[in-house]
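The complex appears here without one of its protein chains, the remainder shown in place.
Up next, chain A:
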């Protein structure tokens, strides 16, 4: 057909964009990268290295560009953008994953109630000034009541009170309350993360359980002869493991011998210095008490004589 001939002629004017390669390239288009695993021509490397490298790179870049131009395209303000696919090569992060922060009291409440966070705009319309003023921050706070041109004094309050002063104090109170709550949240969060629990209530529950367990043995008889309360549960803890009386006599002998060896045997761990000190102390005590007895006898005898 005539049309194909014209098209071919048109194409022949330009250099081709197709590249012949023995081994097809691997691409990671999200990094604009192409990986060529074809064998290098050593002869050309020794001869005309720069030209060979340039030619090889040109072919590979052509293939990468072909790949990029085949990607779906979206138009934006910055021009025509090609949407890159997901990354295939694994590149390491520079910092570890962020640790999950414990939720604050409000966040927990909002989650249970299903309250969504609605972001409020920064600028608020001020009718008095007929303009937008920032709600908070620099040049803001015009609508928090402290700058009203008129504040009515209600009947319930002393007519001579300074309402502006009252408003300012209210604001101070609110700020202080907020700061206190922030501090409390921080402390609770820190305590929760230290104990390895995400929720402060879990931490407090654990603390409560251990406190209850401790209080149970806090009687004179270590909790042995106390009557259990109606709904009291057994304390979870370490139970003594007693081996049976009848059974392996050899095992029993071995364990007893082990204990004996540790105390008096070949690898007995005896702290010689401590033993010497104890002996010295005991003998000193004895001498002291001996001398004292004599003295006390004398005194006693003296008294008796008197």
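Simple rule for what comes next: a contact is a pair of C-beta atoms (placed from the backbone, for glycine too) under 8 Å apart; a residue touches a chain by one contact, two chains touch by 3 or more; residues count from 1.
As a convention for this text, contacts and distances are computed from a predicted model.
Asker: Which of the following names does UniProt give to the chain that is not shown: "Citrate synthase", "Immediate early response 3-interacting protein 1", "Ribosome production factor 2 homolog" or "Mitochondrial import inner membrane translocase subunit TIM17-2"?
Answerer: Options "Citrate synthase", "Immediate early response 3-interacting protein 1", "Ribosome production factor 2 homolog" or "Mitochondrial import inner membrane translocase subunit TIM17-2" narrow down to "Ribosome production factor 2 homolog" for the missing chain.
Asker: Given the contact definition stated above, which residue among A:48, A:89, A:111 or A:147 touches the chain not shown here?
Answerer: Among A:48, A:89, A:111 or A:147, only A:89 touches the chain that is not shown.
Asker: Can you tell me which of A:15, A:120, A:224 or A:274 touches the chain that was removed from the display?
Answerer: A:15
Asker: So that we can see where the missing chain sits, which residues of chain A does it touch?
Answerer: Counting only chain A, the missing chain is touched by 10-11, 13-17, 28, 30-40, 45, 49, 53-54, 56-58, 60-62, 64-66, 68-70, 73-74, 76, 78-84, 86, 89-98.
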